[in-house]
Every structure is written in structure tokens, then in C-alpha cells.
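One protein chain is absent from this view; the other protein chains keep their places.
Just so it is clear, A, B and C label the chains in written order, and each chain counts residues from 1 on its own.
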Amino acid sequence: MIFSGAYARGRAQEQLSDRAFVTAMLDVEVALARALARAGLASVAAAEELASACADASSFDVEAIGATVAANGTPVPGLLAAIRDRVSAEAGAALHRGATSQDVVDTAIMLLARRALEPVIADLTGACHACAELARRHRDAVMAGRTLLQQAAPITFGLKAAVWLDGLASVRGELVSVCVEVLALQFGGAVGTLAVLDERGLDVGAELARELGLVQPPMPWHTIRVRPARLAGSLGTALGTMAKVARDVTLLAQTEVAEASEQAGAGRGGSSTMPHKRNPVGAIAVLACAQRGPGLVAAVLGAMVQEHERAAGAWQGESGALLELLSLTGSAAASLREALELLEVDPARMRENVDELVMAESVVTALGGGAAANKIVQAAVRAAWNERRPLRDVLFEQPEVAARLGGDGLERALDPAAYLGVAGQLIDRTVAAFEQGQR
Amino acid sequence: MIFSGAYARGRAQEQLSDRAFVTAMLDVEVALARALARAGLASVAAAEELASACADASSFDVEAIGATVAANGTPVPGLLAAIRDRVSAEAGAALHRGATSQDVVDTAIMLLARRALEPVIADLTGACHACAELARRHRDAVMAGRTLLQQAAPITFGLKAAVWLDGLASVRGELVSVCVEVLALQFGGAVGTLAVLDERGLDVGAELARELGLVQPPMPWHTIRVRPARLAGSLGTALGTMAKVARDVTLLAQTEVAEASEQAGAGRGGSSTMPHKRNPVGAIAVLACAQRGPGLVAAVLGAMVQEHERAAGAWQGESGALLELLSLTGSAAASLREALELLEVDPARMRENVDELVMAESVVTALGGGAAANKIVQAAVRAAWNERRPLRDVLFEQPEVAARLGGDGLERALDPAAYLGVAGQLIDRTVAAFEQGQR
Amino acid sequence: MIFSGAYARGRAQEQLSDRAFVTAMLDVEVALARALARAGLASVAAAEELASACADASSFDVEAIGATVAANGTPVPGLLAAIRDRVSAEAGAALHRGATSQDVVDTAIMLLARRALEPVIADLTGACHACAELARRHRDAVMAGRTLLQQAAPITFGLKAAVWLDGLASVRGELVSVCVEVLALQFGGAVGTLAVLDERGLDVGAELARELGLVQPPMPWHTIRVRPARLAGSLGTALGTMAKVARDVTLLAQTEVAEASEQAGAGRGGSSTMPHKRNPVGAIAVLACAQRGPGLVAAVLGAMVQEHERAAGAWQGESGALLELLSLTGSAAASLREALELLEVDPARMRENVDELVMAESVVTALGGGAAANKIVQAAVRAAWNERRPLRDVLFEQPEVAARLGGDGLERALDPAAYLGVAGQLIDRTVAAFEQGQR
Partner (left out) sequence: MIFSGAYARGRAQEQLSDRAFVTAMLDVEVALARALARAGLASVAAAEELASACADASSFDVEAIGATVAANGTPVPGLLAAIRDRVSAEAGAALHRGATSQDVVDTAIMLLARRALEPVIADLTGACHACAELARRHRDAVMAGRTLLQQAAPITFGLKAAVWLDGLASVRGELVSVCVEVLALQFGGAVGTLAVLDERGLDVGAELARELGLVQPPMPWHTIRVRPARLAGSLGTALGTMAKVARDVTLLAQTEVAEASEQAGAGRGGSSTMPHKRNPVGAIAVLACAQRGPGLVAAVLGAMVQEHERAAGAWQGESGALLELLSLTGSAAASLREALELLEVDPARMRENVDELVMAESVVTALGGGAAANKIVQAAVRAAWNERRPLRDVLFEQPEVAARLGGDGLERALDPAAYLGVAGQLIDRTVAAFEQGQR
């Protein structure tokens, strides 16, 4: 679709094409042939004949293989037939020995996931660096902290960027773990016993896992779909976290707020008649991708209820959802990274936007807290709001305030920059932890 | 994806390609030009120049248009530029007048939906006819009714097929209504006021709706997504209903049940070494498609929360989910129709499979019901189960049973064919209602 | 949960308690006894004895019945035992005759749905009236139309309120239809044949439907879950539409926008130290409820794949999701109605917030459109933006603008109130259609 095309951005997409899928299946078949040879169950010559016949994935007709899927329910028989057409009978006999179609498809999807996650992780790393840079540069840029979309108390833009960094670094780390721990070989034969290989199945599996650089799991997982579920869950969590950051960007970019915008580059998010319009197109693309996440994760989880040794429908429905999730995560990561790298922040506007009423809590604290202080400030805030007068003027008219704080004390209590608690500490340690590679 | 390729079956797919999407957008632009001309807001010459420039959709470069989406967030500016390259300045000025990109995309998707639903409805009609035929042919074929996957009481295969027909006819009817009532024109301009057309916007909209054969809604629905939600809900309901039928087919096809199978045609669902294996590939494809339904409907519903006059992300994320739903529904309908048309039923095996214990309730009724009758039958059933003896023998040893029913009466009470209640009535009226076009 | 307690608002909740559920099941059993009596299959005395034994639902021990559910998988056997304890043997024999547990539970849930939808529809009607009133009162109140969270072109608040009305009236109408067409009797006995009633099942069903005021469906729908799916879809669509309105309210209530707020009543959404803070608590409650909608609809759709004559798990998992959806829709409707009835709008602030740059498109139109006009205005807008000068001043320095429009013409072209297209027409007809009961 031209529209998914719109959001199919970033290098991950290349790893998720039909061509890439065929390549991954070929990689599995070749690795299996070599594993069999190493276990003495096929000749080295047969394995190498298969390897060279499969070396050029672009020589296989992806559409023709696709056309065989409806009758078989999987692309593997079609692929095997295409390979057998190219090799000797001996090599053909060694091909796919011991495996079932699902072994090849599941393992190929694990390979695709690993290949697609590499650029995803790179883009998330880039997005983290952009946040770290924003956090450092604007460490002390005071702005309104907002709760329930209302100004509540002051923060710094550095803190906001560090919160983003915290979230993005966390999901980035999770995806790195997924690559190492979750992505695994599938190899069990028709019903998980590898009976065709007699008692040598686990040895061949070990060689095959080594060949492909994947974990050898303790048990085939044909109908135990914990691995796809974890992959999906991590992708969904990454999409949700990226969307939080993107949501903040779109809110900061509102005409009435105007505290940040994606730098309008050549034709980016602009409008021919409205140069003031700087649509945050990167952030919007992230939000559009993330919109799809929860439903796709639900599809993968819903597909876990698989019958007996291999499932009738649920397995066949899972792969599309997983690959779509990988594609959307890739698009979102590429878009977010770009949006953050281009983010233009207006600290002056941030400071201007801070409503002085957000300092009420601070004045109460300065007055020593407690019911009495609270009452004075409440009355003053209400008067300032109703009469549209500056809060400081109203407060200074209160004898107790004047007496207790004096002009300077009141000024200090009303200064947002002096009411930031541990914002600086949080920023510094979050940025440092990321940059020192601890996250 | 080669895998979605696998399930992208049926004629609906042709209506959901990038090419079809560009065609639909061109249709909208041409219809708008003609509507403007009819309202006196453009010249007939300009409208007809546009119409001929857009007549051959295949002359537009779909990939090039797709490449413009990332920067603009929609394919419309890229498409407009391609059209303007082909026409005079006057025609170019009339092009797209009054509309916003979302008007074109939303309306194009409505057109695609209508075009894709046509073959979907045809396939559902075919599936209904297949069920009606099965219901009629096997009206009196006794089989076990099963609850909680346990045999419970007798039914006929005719009743099962009529229940399938009831469900499929219902969702078929709902999709027909959707075409007529839900699919509507979108036309509101930038913020829903059609300000560019001054006070003539609604007149142009009326002409445009007529031109496209779509409902003119009372109000633009840029951010009121009830129409997409209804379309999605109906598609999701159709998928779920088809999956219920498919689930029954896979259960009946189990080796141990063997009451029905998808007729193994040339290579269909077969296995080279296991000719006894008749994988119900059509039913499995339906189940695989349906696995994706709930999550996609959730995505469309989740995208309803759209900001102000046009949304930042939610709208952009909705279309992919809608089109995927249409594609899956199309595949499922094509697969289910084929599976039902090929369904081979084994009434003898059905009768054999009926466990005589399912007649216990019938014997209680024959004995006049009540606590005493119940107690007698319970004891007999338990004895038959424990001693693995025929229930009739155990029952006949009971003096009260022999006295009250006699041999013939007991035989009758144990005859599943005599304990079918209104099964025949339900079948007849369901088949008749469908065939008389009342559903 | 104390939290769902928080959002369990409105009168619908009373219809969704355990007590209400027991009441509904009693209503079904009593109606069945009367239907049997009317069909001559039970004595009137037995039916009336059952009716009086069940008349006081509060005399049944809900917790005790609940405690029987785990062993049976349904509350019906426990309920029947409790009724039989109260009646004669004859009445006990008539009780539940012909029905299966699922008949009672499904029908009871349909009754609950109808009872809960009544206040939901009333609250939606109230919310529609509030919108109509807002639309009429602020018909000409100019404000910024916003797309992608950026100001785009002028609208009126009346139009925004009319758009809300359009959406709410639409989902209100859909729920009315659901009550009439979707909510139906379930009555099929163990496997759908009503065999216990021999050939009289459909007659009894007709009486039973009449007794309960529900549709008699053409076929039992034990495993064809189109009705629950439609109910769920309509509730999900209603939640999504309400959330769109609520989202707009929260955005308008932002400190920096301040165009509307939920009138802060006694302690409502206020904060002791921050009287300027007027948290839109009603709108937030709507958004919180709606957050749950898509996943619950997905659960109901996912539960459609039910085996054979009655399902093993999917049916049992469906009811909780349906009742939760009803409860959330009830809460959301009550909260939204209140929020809209309390909505305080600030038309002066709306007008002030309109950025003059949104009039660029209007000036182009006034200059006659086309490439030349476009170029002039683009340059002017860019200059105004960069130099932070009023657009009108920059434009008036352009000889062509001055010559062509003059001061008055330019003033008119820059007047948002003169660039509203069909906003007034749309408002008037939407309000009129609603108030004349056409929607």
C-alpha cells in the first residue's frame, strides 16, 4: 500500500521484503546442509553444492514461489522444488533432511528479526544521543511542567529530554536483549522428535544453531510461542515509548505553545501558503506507526493457543503480524530519530509560557507550610486570577508575606528556576549512565 | 510479504493494490472537477481535460508518488503534481479546488472498500449457497452434537450446516448494508468549512457524491470516525463468523473424527508420503486470516480519538489497518467458499461416531421424567460406562424400564434420529429464507 | 476495584451488578415457565408458583450462587437448586424445562444490556442537547481550526460543537437500533434442537420472546456470536466517539489555549493550592474509559471462534468483556454529559488566539488565486513570520495588493469571520435534524 509505503521508512524495511524472506529461508537450508555434513549425515560435497546453488538469492523467482503458498500453506515446498531443480540427486536428497516447513519458516523469521532489529537499534541509539544532547544543552532551560494538560509546576526542558532518554534507552536495551536471548533456532521435524535423524537430531541442531548464530533452545517451540510473544511485546513497548516522545513533540509544537518544532527543512512538513505552519511530520509518522502496535501485539498473543504438535491456523496467522510489527517499529525509529535530530527548541518561549501561578506551592513552602500559609496563598492566588493582577503584587499586599519573606524572599519563592528539586541530578545521572554505556 | 501473499486470495486483492488506490484517488479528482463544472465553479473544458489526463491510471508512476509520501504525510500532493504536469494552467487551477488531501484519501478508501466488498459479498453468497446445499442434502444425517468438545446429544449435519448458513447470511447482509449506508463521501476542505468554495460547498458536495455514487453525509467526518469504525466492525464480525465455520471443519476433519474433509484435489492439502492426510487447507487459511481481525478492529477503534479538525497521527495510522482488514476478509471469504464447495461429508461415519450414551436424556424423557426416572437412567449409564457394556442391555435389565417401555419403546428412546426436536424446522426455514432472498 | 469504582459512574452500573444479573436470570426462568404454560407444556399453577418464588430477587443469596460457578462453569445449576428448594415438586419439574444453561445466561445478558443501555442512551441524548445548545449559542464565535495540532484556517466554535453533535447523535442512534434489532432471545436447549420439547420448541420460544420483549431469532446463536459482536462493536464505536469529544475538551482547556473548561464546581477538578487549575476531570474520565474499549471489543471478536454446538472457553470468556464494555460506556456517557453541560466557553479568548497567518489562503483567493497571487502572499507571510510584523502591514506594502484590494478589501480578506464557508449551514441543519428527532 502506498500508505504503508508512507510509513515504511528506515533501513529495517529492506530486511522485511519477500526477497529478504526467501534469502533467509535459503540461509537456513544451506546451514542445515552444512550441519548435516558436519554431523556426518550428508557429504560435504552435497552441502557445498547446495550452498552454491543457493548463494545468489536474487536468482530465485520470488513471485513463483509465492504462488505455491496457497495450496501448501507454506512457501517451503515451492522453495525446495526450485532448489532441487538446480542440484544433483545426491544434494537434493540431503536438502532439508530432518526438517519440517515450520522449522524453516520460524528460523527464517528469527533471522529477519535479527537483521531488521540491527538498524532499529541503531536508530534508537541515534534518538538517545539526540535526547542526551538536548538534555545537556537545555539542562537549565525552565519551562512549565504540565499534568492533565494543565501547567502544574516548573521543570526544565533538560528534564523532559532526560525522561525521553530514560524511556528510549530502556526499550533500546530490551531490543538488544531480545536479539541475544529470544531469537532462537527452530528445529524439530514433523512433530518435534527429529525422528528422521534418529538419535542425532540434537547434534545436528547444535551445529545448525552455531552456523546461524542463533540460540539452540532446550526444546522445539512449534506450538509454545513464548519467543514470538516476547519479540512482539518488546516491539510494542518500543512503539509505545516512541509514541510518548512523539506526542510530547506534537504538543510542544502547537501554535499556541510553540516551544519546539521539527526544523522545517526542504519541503519538510511545510505548506506552500502557510510558512508559519511547521507540521511535526516526523512525530506524526511515529504516532501513526504506534497506533498499530497494540492490535498487532494482541494478534501475536492471541495466536499462542496452538493445537498439539503444530497448529491449524494460529501459527499461519502469526507471521504477518510479527513482520508488520518489525516494519512499523523500524519506520517509527527512523522517523523519531530524524525528528529529534532536527528538533528546534525555543527556550525563551518556554520561559515566557510559564504561568506565575504555578509557583503557588513554592510560596507556601517558603512561608513554612502548614494550614495558615496555605490559606494566605490560596486567597492571593484566587484574587490574582479573578482580578487578572500579577500574583506577586497581590501577595506583597499581605502583611504576613511582606513581613516574613520581604521583597527578596518573595522574589526567590516566585522564581521557577529556584524550584526545580532534583531535576539537575536526574538529568546528569541519566545522561552519564547512557553515555557510559550502562544502558 | 510472501506470507501475506499466501493469504492474499480472492478477487478483492486486486482492488487493494497501490495501483487501485491511485486509480481511486484519480476517480475522486475527476469527479470533483466535474462537480465543480456542474456547479459553475469550473469550466466544462477544464473538467474534461482533467478527466482525459487521468483516464489511464496505469500511466501514473505509483512508486514515484509513493516516494513523496514521507515528506507530506499523504500521497495527494505528489499525485496532484503529477496531474498538473499533464494539463493546462486552467485545468490545473480547477484541480482539487476546495478539497483537502484527507478528502481525497478518505473518499478513495471508501471507493476501494466498495470495490473490494463486491467480490467479498459474492464469495460469501457462494459460501451460503454451499451451506444451503449441504443443509438440504444432509437434512436428516444424524451426528453427535458436541458441547465443550464432548458429545452431548444428537443433531443432524443439516442443522450444523444451517447454523453456518445463518451466521454467514447474517454477516453477508451486514456487508451489503455497509456498502449502502456506511461508505460515504468525505468533502470538507482544510477545516470542514469548504471556505474556498464560499457558500457553494454543499452544492458541490452533492454533485460529487452523485458522481461517485456515494452517500453525502450530513457533516464532514474528518475526525468523527464512526464510518471507518463501522466498516471495521463489520469486517471483524465477518471474519469471526467465517472462522467459526472453519473451526468446525478442522474439528470434523480430525483423524479420529473423520466426518468431513476438504476434498483433496490436485495437490490440495495433500502430503506426498501421507495420502491419508487431507489437511483442511482452506479452513486453516480462514483461521489464519481471522486471527488478525480483532487486533485490526482494535487499531481502527483506537484511532478514533482524533484531535480538533484533523488529527496528528491517528488518522494516518487508520488506513493501513482498514485496508489490511479488507484484504484478510477477502482472502477468508475466497478460501471459505472453496472449502465449503469442496467439502466431502461422510454421513455413515457421523452416525457411527454417535456414542449411545448421548441418548440418556431421551430415555429419562421416555420414562416420564422426574427424579425416579432420572435415578434409574443414571445408574444404568454409570454401569454401562464402567462395565463397557451396551447401554440398552443394561437398561433392559431394569424391570421398570422393561415394564414401562418394552423392547420397542426402549429402542425408540435410544434412537438418535427420533430425538432431534425442531432441527428439521430450523433447517427448512433457514434455507428457505436464504433462498427466497429474505436474508 | 476502587479504581473501576472511580469510573463506574452513571445509572447503567446498577444494571450490571451481580444482583442485577441474578434478577435477569430469574426473569428468564419465570418467563420460560409462563411460556411453557401457555403452550400447554406446564400447568399455569406451576408457572405462577415459580413466578412468586422468584419474585423477590433480593431473597436469593448471590454469593452462595457465585460459589457454585467454578465447579459447573455457569451460575445456572446453583440458581436452579436455590429455586427448587422453594417450590413444589411439580413446579420444580417445570422449571427450566427445555433450556440449557447457556440459554439462560445469554438471554439474561441481553436483558442486562437493554436495561443498561437505557440510561446510556439517556445520557447520550443529554450530551447531544448540550452540544446543540453550544452550537446554537456559539454559532458565530470565530476560533482557529486546527489540523495536526497547528492552526490552519478559521472555524466557529458552533461548528466544532455541531461536529461533536453529529458524532454523538450517530452513535446514540446506533445504540437505539442495537436495542431493537440485536438484543435477542437465546433458546435452543443442549444442542440447539430443543429436543426435550419435541416439536413444540419454536412455539415455546415465540412465547418466551414475547414475554421478555426480545426478538426471536431465526436460529439459536449458541456459537454464532454475531449479536454479541455487534453489541460490542457499537459500544466500542460509542466510546471512541465520546473520547474524540473529550480529547478536544482537554486540548481546549490547556493553560496556553484556555478556550474552554469544565466549570469548576464544588471541589470539582480543582486543586487546593492552584485555583487557576481547572482539571477537565469529566473529559479525562471519558478518555480513561475509552482507553479500554478497543481491547474489549477485540476480546469479544476473538471469542467468536466457538466450537461445534457450544464452545469450550470462548463463550465463557466473552461475557466478562461485554459487561465491562457496558459499564465503561455507561460511565463515559455520564461523565461526558456532565462535562458538556458544565462546559464554560471563552469566545473572546478564542478570537484572540486566532493567528492572523491562518488567513493567508483567504488573501490568495481574494487576489484571484493562481500562481502569481500565491507567490506574493507566500513572500509576505514569510516576511511577517521572520520579522514578527503584522501580516496586514507587510501585505499592504505590496503595490499589487494595495492596488487590487485596497485597504478595505485587504481588511475583508484578513477577516476570519468572512472566511467560514458553509459553517453556518452545517450547524443549522445538524442542530435542526437532531432537534426534529431525525437523528
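Note that contacts are C-beta pairs under 8 Å (C-beta built on N, C-alpha and C of every residue); 3 or more make two chains touch, one makes a residue touch a chain.
None of these values were measured; they are calculated from a predicted model.
Colleague: For the chain that's not shown, point to the residue among A:Ala64, A:Leu202 or A:Ala348 touching it.
Modeller: Of these options, the touching residue for the absent chain is A:Leu202.
Colleague: In the whole complex, not just what's shown, which of A:Glu133, A:Asp248 or A:Glu435 touches the removed chain?
Modeller: Selected residue, touching the omitted chain: A:Asp248.
Colleague: For the full complex, which residue in A:Ala8, A:Ala82, A:Val163 or A:Leu183 touches the chain that was left out?
Modeller: Answer from the full complex: A:Val163 touches the omitted chain.
Colleague: Taking the full complex into account, find the residue in B:Thr250, B:Ser331 or B:Gln398 that is in contact with the omitted chain.
Modeller: B:Thr250
Colleague: Just name the one of A:Leu194, A:Leu391 or A:Leu405 that touches the chain not displayed here.
Modeller: Candidates A:Leu194, A:Leu391 or A:Leu405; residue touching the omitted chain: A:Leu194.
Colleague: Taking the full complex into account, what residues of chain B touch the chain not shown?
Modeller: The list for chain B reads 144, 146, 148-152, 250-251, 253-257, 272-280, 284, 294-295, 298, 302, 353, 355, 357-358, 360-361, 364, 374, 377-378, 381-382, 385.
Colleague: Name every residue on chain A in touch with the hidden partner chain.
Modeller: Here the touching residues of chain A are 73, 89, 93, 145-149, 152-155, 159-160, 162-163, 166-167, 170-171, 174, 189-199, 201-202, 218-221, 223-226, 229-230, 233-234, 236-237, 239-241, 243-244, 247-248, 251, 287, 290, 293-295, 297-299, 301-302, 304-312, 361-362, 365, 369-371, 419-423, 425-426, 429-430, 433.
Colleague: Touching the missing chain, which residues of chain C?
Modeller: 1-7, 9, 16, 18, 21-22, 62, 65-66, 69-75, 105, 243, 246, 250, 267-269, 279-281, 283-292, 294-299, 302-303, 312-314, 316-321, 323
By definition in this document, only the chains that are shown with their structure count from here on.
Colleague: So which bits of chain A are touching at least two other chains?
Modeller: 250, 279-280, 284, 294-295, 298, 302
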